[in-house]
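Yeah, one chain of the complex is gone here, protein chain that is, but the others are all in their spots.
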Amino acid sequence: MKFQKERNNKNNIEEAIVKVILFIMALSSIISLGLITFFVFNEGLPFMIGYGITDFIFGTTWNPTEQVYGIFPMIVGSVIVTIFAILVGAPIGIAVAVYLVEIAPPRVTKIVKPAILLLEGIPSVVIGLFGMVVIIDVIRRLARGPLADYLPAGYQTGYSILAGVLILAIMILPTIISISADSIRAVPKEYKEASLAMGSTKWQTLFKVVVPAAKSGILAAVILGVGRAIGETMAIIMVIGNSVQLPIPGWEAVFAPVRTLTGNIALEMGYAGPEHRQALFATGIILFLFIIIINSITLLLRRRGT
Amino acid sequence: MVEFKPNHLVRVKREQMFAFTMLSLAAALTVLILLAIVFYVMAQGLSVISMEFLLEEPRKMGTEGGIFPAIVGTVYLVGLIILIAAPIGVGTSIYLNEYMPDGRFKSVLRFATELLAAIPSIIHGMFGFLFFVIALGDYTGGWSILSGALTGVVMILPIIIRASEEALRSVPSNLKEGSLALGTTRWYTIKKVVLPLALPGITTSVILAIGRVIGETAAFLLTIGGSLLMAASVFDGARTLALHLYLVAMETGNVQMAFGTGAVLIVLILIINFAAAALFKLLVKRFSA
């Protein structure tokens, strides 16, 4: 038997060609993905530095016609809406995940699971439209009715932080449910059995053993939810009013129209002049940084989980 | 002595009852929200949907007439994106999973793909706008289906790569080893053992990517042009259904017509979800029989 490489072996030639083709495909994927990062930073970073990073991030006025570019109101808008959406959506999402994995009878799972998949698939503009018509209407009635005396006129349109929070809470539910459910499912059966064998009830076992054991996975789910919420664009534009003012501090802020980082880009990019466009790319950098931080945290959590 | 405390037991049981009720309510609420959205949109939308709505061109900014050009635009865009992204994405995942040696570079790449899969689509949109619409405008026709499609490709690639890598990783390694041990090349093993077994997962990921493209708006808002006219070629501007919905709702305020488009979108997404599930089952059956 000889095992020396043969020059003209058909198999080896095919193998080599395939490897080159696959390599080129991988390379073009990597390049295209690298291009995005490069373009966003290349267009936005020089502007940010030229304008002054602190002025850009903490400036409270956004007025492109006067060349004033402070995105603080948008950062506040994005952060507030995201935090409250998580406060509303995460407990519900985690509860649904626990219910699905541990409690729901198979008949119910068969309905709830596809429902969650479908909810994930509904285009964000459709959810936005629903919000614009149904949710805004409810909030407007509230703001113009019982609360009319307490709210400034600009806060009575229904387009508000509250509407954005509700819409985002709905939109992050599928992400939080499916990822938490995976990590709850991954808790070893032995843990549960040990707890039940000691005479704990099913609920005590769930609350004291299963959920804590799935903690890092659930946290990762919530953080991914944060990422989705902060990145959502279309639905949020349709319900949040897009005003570049900082909301009045206090409970009234719930009804304040605000603008998010994503909304800022989507609404103005189409007609922006060169400098204005650079400012929008700089907005994109801030958004990018949020996502990098969020993803690094989830990666760390997942590493610790395994 | 074992102490038997009935009071304590009753309390614990009550607590469990309460907790389980709350959890089921959360699940019920989720389903209810979905049903509310779906039924509301369908009910509003069905009143404007007709053959005329589906097959005619829009008039007066989409407040009258139909959505046919948006349907055509969506089909063009989805077709083009999948045609480009599916082979490159699957090829990349094969390279990463089967050829590339493990090491630091590979983990950096994995992290980058994860990260890019999480990037908000509006960032893809602004990149596409600057790169495909403006910088490469002479070749792509500026705002055009092609610019939109290339942007969509960049958006969808990490998603396809991740999902097909998962499918490839689920192929039992003892079958791969069994094939290689018979003196077959890597590619032969991939072709005959790995790909057939990973096919259900890969196919579903591609179908779900189609769903993602149909539902996407932010990435195309800045790249595809939003023209109401029928596109004659991929170098023309166009609208997708989702973009049409947005523009009609926001620019004309005619929500009724927007709901009509929304109903069409929901039906499409339903079909895609069912198709993905059915195809997955079918393919799994075929290769494990």
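Should a chain be cited, it is by its letter among A and B, assigned in written order, with residues numbered from 1 in that chain.
Here, a contact is a pair of C-beta atoms (placed from the backbone, for glycine too) under 8 Å apart; a residue touches a chain by one contact, two chains touch by 3 or more.
We adopt the following convention: contacts and distances are computed from a predicted model.
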Out of "Cytochrome c-type biogenesis protein", "Na+/H+ antiporter subunit C", "Acyl--CoA ligase" or "Phosphate ABC transporter ATP-binding protein PstB", the chain not pictured bears the UniProt name "Phosphate ABC transporter ATP-binding protein PstB"
Which of the visible chains would the unseen chain be in contact with across the whole complex? A, B
Touch assignment to the omitted chain, from B:F68, B:Y188 or B:F280, lands on B:Y188
Consider the whole complex, including the chain that is not shown, and state which of B:P87, B:G178 or B:G253 touches that chain. B:G178
Can you name the residues of chain A that touch the chain not displayed here? 1-6, 9-12
Even though one chain is not shown, chain B touches it at residues 101-103, 172, 174-175, 177-185, 188, 192-193, 197, 287-289
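Following the convention adopted for this analysis, only the chains that are shown with their structure count from here on.
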In their shared complex, chain A is touched by residues of chain B numbered 12-13, 15-16, 19-20, 22-24, 26-27, 29-31, 33-38, 40-41, 44, 87-89, 91-92, 94-96, 99-100, 109, 111-116, 118-127, 129-131, 153-154, 157-158, 161, 185-188, 211, 214-218, 221-222, 242-243, 245-246, 249-250, 255, 258-259, 262, 265-266, 269-270, 272-273, 277
Within the complex, chain B is touched by chain A residues 11-12, 14-15, 18-19, 21-23, 25-26, 28-30, 32-36, 39-40, 43, 91-92, 95-96, 98-100, 103-104, 108, 111-112, 114-119, 121-130, 132-134, 170, 173, 177, 201-204, 206-207, 224, 227, 230-234, 237-238, 262, 265-266, 269-270, 277, 280-281, 284, 287-288, 291-292, 294-295, 299
